[in-house]
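What follows is a single structure, and I will ask about it in a moment.
Up next is subunit A:
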Amino acid sequence: MKIHIRNGRVIDPASGLDAVKDIYVAAGKIVALGQAPADFHANAEIDASGLVVAPGLVDLSVRLREPGLEYMATLESEMHAAAAGGITSLACPPDTDPPLDEPGLIEMLKFRAKNSPGPRVYPIGALTWKLRGERLTEMGELSEAGCVAFSQADTPMVDTEVLLRALEYASTFDFPVWLRPQDAHLGKLGVVHDGVVSARLGLPAIPVPAETVALQTIILLVRETGARVHFCRLSSRAGVEMVRKAKADGLPITCDVSVHHVHLTEMDVADFNSNCHVVPPFRSQRDRDALRQALRDGVIDAICSDHAPVDDDAKEKPFQESEPGVTGVELLLPLTLKWATEMGLSLSQALAFITHKPAGVLGVDAGQVAVGLPADLCLFDPDAAWTVSARSLISLGKNSPFLGHELLGRVRYTIIDGHMDFKPDH
Partner candidate 1 sequence: MNLPDPNQLIDALASQIQPQLKPDTALLGIHTGGVWVMDALAARLGVDLPKGVLDIAFYRDDFSRIGLHPQVKPSKIPFDVADRPILLIDDVLYTGRTVRAALNLIFDYGRPASVQLAVLIDRGGRELPVCAEFMEARMDLEPNQNISLEKNEDGRLQLMLKQQVATA
Partner candidate 2 sequence: MSRNLQLTEDGRLRHLLTLDGLPPRILTEILDTAESFVSVGDREVKKVPLLRGKAVFNLFFESSTRTRTTFEIAAKRLSADVFNLNIAVSATNKGETLLDTVANLSAMQADMFVVRHASSGAPHLIAQHVAPHISVVNAGDGRCAHPTQGLLDMFTIRHYKGGFHNLRAAVVGDVLHSRVARSQIHALTTLGCPEVRVVAPKTLLPRDVESMGVHVHQKMETGIKDCDVIIMLRLQNERMQGSLLPSAGEYYKHWGLTPEKMKLAKPDAIVMHPGPMNRGVEIASDVADGKHSVILPQVTFGIAVRMAVMSMVAGSTAAGGNA
């Protein structure tokens, strides 16, 4: 399919390109920027006036809920939602049912994803059998099946010996290990940040040391093993400082933050809104401000959606009984833009955190616009306002703290591998 995208403002954060140019797509690749190639007859023309043409977004954490959790959402619905959010590559964590600990499951997931319109799917394999933290998975086999990294998802490792061995084994193959820093015991019954809101409302709390104790342990083991570790979903100021120091010491560490943690704090839980029940929890204002600044400083490498669609029944429960998670793929772009606007950053700087930087963490060639590269593009209107609602969200997860809020930034077209996988249907 030959596509001619006219008059869009092309922004490629990796190269610094930010100019109005035409783009020409053929056979799944970008064949030209600016000038039409000879003999180019477009099958489809897109008038991108007023739109930004950015690299397709790269989201480091999107739960497709398959296999096993289809009562929450389906692979098709979430792939569609991700495409609607401008995402062209996504990594999905291994916390499915059963967890992604066998090559057969990986192959099945990749097969299903390939046959469904939507982003390229990069499965993250389980680090240990059934995520139980006892026995290593066959990381070599899983990698051959298509895993790009290994993770415990949200299950903390109890046995530090197993953690050490897992890092050693992974580093033998130079596989990256993605870990959410969460101590197995501290705050294990908690549901909110250990701060003023938990004091007031009497909700069981998760103290900051639940994150920093785990960070410290893992950082020390990285020093020991040289394993490449990516820290998922930082939530605290103290945690940020530890990662800053570890990076300054030259350790092979990267980290990300969930886009919701860039905006929300414990105060948003004050009315028991279970849509704000997330792990890690939204912490204090100081913590949130530290996360915002750490992105700008480069301590945090990427922003992800941490997409976790949850069915209404699981949310309409008393707060501490509700299932944690927020629906995120359709809010990744507008919430990233909102942060950037508030921090005085340019569109290009903002988009870096959801394009080539996460691609770098993932270790895949994505998140860039250049001639010869695959045509993965996100065309959006940065000034379009829309209201987040159960109707406007395509994801089957309507669990968003932003329900009823108006946000700026709406995707108009998403092109994946040269196909128009999302376009306005009017």
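Candidate entries met the following condition: all candidates are chains of the complex that A comes from, given by their letters.
Going forward, a residue touches a chain if its C-beta (ideal position, glycine included) is under 8 Å from a C-beta of that chain, and two chains touch if they have at least 3 such contacts; residues count from 1.
Keep in mind that this is a model prediction, so the values were computed, not measured.
Enquirer: My understanding is that every option belongs to the complex but just one is in contact with subunit A. Which one, out of 1 or 2?
Expert: 2
Enquirer: How about subunit A: which of its residues touch candidate 2 in the complex?
Expert: It is residues 194-196, 198-205, 207, 270-272, 313, 316-321 of subunit A that touch candidate 2.
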